[in-house]
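Here it is: the structure, laid out below.
Note that this complex is displayed minus one protein chain, with the remaining chains in position.
Moving on to chain A:
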């Protein structure tokens, strides 16, 4: 079959136009893709900044919490002990040697207890540094302090192998743990608290369970009352994890936080 020169010309022009338009489309597509890449990089940068901001906030809150505990302990415990020491010593009558000996002995006992309390406070101050030594130890220290108050029966189980994890994630998780404990102190009216920390399938799972009065999770979240609960979700999400809260009125509460941890 032969084609006329006009038909050939038409065919040739058509092919040439297609071959010209194709790279133009390609260049346009690459420019478009590149713009999306820019947007993605900007979003990534924003997320990184938000994470750094939240991490800094968490570190500040951990410090604030420690200072609050110290202030409370200085006022309620050490202050009282030292006050008693002063009162006991001022009541000493040197002429009545028998009673004086007894009172000095009691004052000595109060002073010893004060020293013990100060040492415990110093250890708590080092609690922030404990996070650097490991999450397991930091949680144990916090619980040890809490048990001193003898208000709660606390059990702590952990099964975390020695793996090099992210300190930033540990700080965030530690803060989430503190927030959950605060919620128990303020609202739960609990008697028993159980903490479980375990490592499984490259994830770190922390669960905090209490036998308190419980609450309706959906209702609290809807009413925007539970800023602490929102924070739990937000911060767990920021480190790539999730926080699940199980609770019902009269049935206690369980906060389960799971984060990727390699």
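The criterion applied here is as follows: a contact is a pair of C-beta atoms (placed from the backbone, for glycine too) under 8 Å apart; a residue touches a chain by one contact, two chains touch by 3 or more; residues count from 1.
Keep this in mind: contacts and distances are computed from a predicted model.
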{"item": "Among \"YhhN-like protein\", \"Sigma-70 family RNA polymerase sigma factor\", \"Branched-chain amino acid ABC transporter substrate-binding protein\" or \"Thiolase\", UniProt-listed name of the chain not shown", "value": "\"YhhN-like protein\""}
{"item": "For chain A, the residues touching the chain missing from this view", "value": "5, 8-9, 12-13, 15-16, 19-20, 22-24, 26-27, 30-31, 33-34, 37-38, 41"}
